[in-house]
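For this depiction, one protein chain was excluded, whereas all remaining protein chains were kept in their positions.
Chain naming follows the written order as A and B, and within any one chain the residues start at number 1.
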Amino acid sequence: MNKMIMTGAIAAVLLILSAIAAPLFTSYDYKTQDISIRLSSPDTKHIFGTDELGRDVFSRMLYGARISMTVGIIAVLISALIGILLGSVAGYFGGLIDNIIMRFVDIMLTIPTLFLILMLIVFLGPSIINVMIIIGLTSWTDIARLIRAEVMSVKKLAYVDAAKLIGLRKRTIIFKHIMPNILGPIFVYMTFGISGAILTESGLSFLGLGVQPPYPSWGNILTAGKDYIHTAWWMVFYPGLAIFIAVFSYNILGEGLRDYFNPRLKKENK
Amino acid sequence: MSVIEIKALSVDYKLGQKQLLHALKSVNLAIGAGEALAIVGESGCGKSTLASSLVNLLALNSISSGTVLIDNKNILEMTNKELESVRGVKAGTIFQDPAASLNPVFSVKEQIEETIMAHLKIKDKLKLKEMAIKLLEETGIKEAQRVYESYPHQLSGGQQQRVMIAIALSCSPKILIADEPTTALDVTVQAQIIELLKRLKKERNLSLILITHDLHLALDLCKRVIVMYAGEIVEDTIMQNKEASAHPYTRALFEIIPDINENKREFAVIPGEVPDLKMVMNECYFKNRCHKVGEKCGKAHPEMVNGVRCFYPYTKERVKS
Partner (left out) sequence: MLKVINLKKVFTNEKMFGKGKTEVIAVAGVSFEVKDGTIMAIVGESGSGKTTIARCLAGIEIPDEGEIIFNNEPLMFDTKEKRAAVQYVFQDTFGSLNPRMKIGDIIAEPIGFHFNKTGNELRLGVIACLESVGLKTEIENKYPHELSGGQRQRVVIARALAMRPSLLIADEPVSSLDVSVQAQILSLFQKLNKENKISIVFITHDLRLVKSLADDIIVLKDGKIEEQGSVENVFCKPKSAYTKLLLSSIPGNPQK
């Protein structure tokens, strides 16, 4: 396995583990306020310092990781589910069904995504669940088109004809023969999607429309920190660094996966 | 005086970390002016590697040794700049799939004239057009003006190949290397292209090197045939038919190509498979599949003697008796 995949995978796994095992790494929880030590710089007790309400930034980062990553992963799963379903149906059946689905995709694409997200959040109210669902509902168009193209090209391949010659049912053909061969791009999309979702969530939180207090997310820690950049740099630095590392490692993982799935198929050709 | 002289050419391809694929093993070959020769062999025999080394287009993971002399200069030691004066000028090449070798976004006009401008440094537009149309007509294209202005995808396979030949000959090279030029074409078009090559060879006194897997095609065009197997030349003779061949592999190749004049019969087969090119053996590489295998074949590696690499070759006297 190539180095990119390894690096990205290790970093991503570490992030997820630290999020899941948050209570193991810190004795503080994300809510406890202690105004007396507000905005104190990093020391042995609070290794990332404290925020404006005296909460331990490190703990908030770890619990925030849970939230940021969950939002990222769930949002991507939702968009992947919608996109793969619509894309496969459009690609496999073609004709009118394909036309209808693709025109729907075109309409979705004409609306600026961020604008749509903001509108929906304002309408439905900001909350962790809403954020996840809304990001998921608005970012499936890329994967839908990608899957459609993949299904269309795989459908023409001779081994799909060969499956028809055996007499297998359409359902078997789609799931046993077509799906596994388009998994590659799906994995790649998902890793890029996670980092995109994390960034979007951070952006929403920055605007005050994402995860609401007292729940921490990297975005809202950053938001709170923007007023104290000169006095409490740790409130901006650490979440920023975390977002950077998360996005970077998922992207690297995605690129590594993309290279892994593509040239291998080409190298196999004699 | 040989136009091309290849001495002890060996080419290995690096596979991964440690393994080497021995594609060509110490090949010796001399080709004279105006000579037509065919290099015949199956996949893995090294004929494509040999063709690539003639114009030094070997893959990046290759290691070569030996010399390839064209007009007494070693191609393998030339810089890219020096090679520019060889490729297209001394030796023109045509490849198997003309659709893949012609750039789809440039018209025929641009592709022929680009070659002429680059090598012959002619810039006058009228002269370029004149030369281009003349070349297209020479290769038997009937509507030269129309083809001149067309794009590759608007032409038939046969026309595309003729355009390739025109480009290859545009700078009047003395050598023409044709690597499986007809494999991708229909049978009737194939026959036309072969006739064209015959005519061009004669008119321009070219040294023609035809690389093919089709023995009959080779004999149609050339008298001298070189048979390759497992990275070596196993036979280098002037032959017209099966009886003139000496190496058991050549004979076997003749046997397995169905003869159109015989009636329905069992298909003859060469048993076994091509040997692993990663291994260097001190025996004959054809030993395991040879119908004439004898004692000496497993004990030493045969050298080329009288144009055959075999311990027990066929001879014309034997056939007669």
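Just so we're on the same page, a residue touches a chain if its C-beta (ideal position, glycine included) is under 8 Å from a C-beta of that chain, and two chains touch if they have at least 3 such contacts.
Since we're looking at a predicted model, the values are computed, not measured.
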Identified contact with the non-displayed chain, of B:124, B:203 or B:266: B:266
Residue among B:56, B:160 or B:190 touching the omitted chain: B:190
Candidate in contact with the missing chain, chosen from B:217, B:246 or B:297: B:217
Interface with the unshown chain - residue positions in subunit B: 42-43, 157, 186-188, 190-191, 194, 213-217, 219-220, 252-253, 256-270, 273
Subunit A residues touching the omitted chain (full complex): 157-159, 161-168, 177, 180-181, 265, 268-270
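Following the convention adopted for this analysis, only the chains that are shown with their structure count from here on.
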Subunit A-subunit B separation of Cα centroids, rounded to whole Å: 54
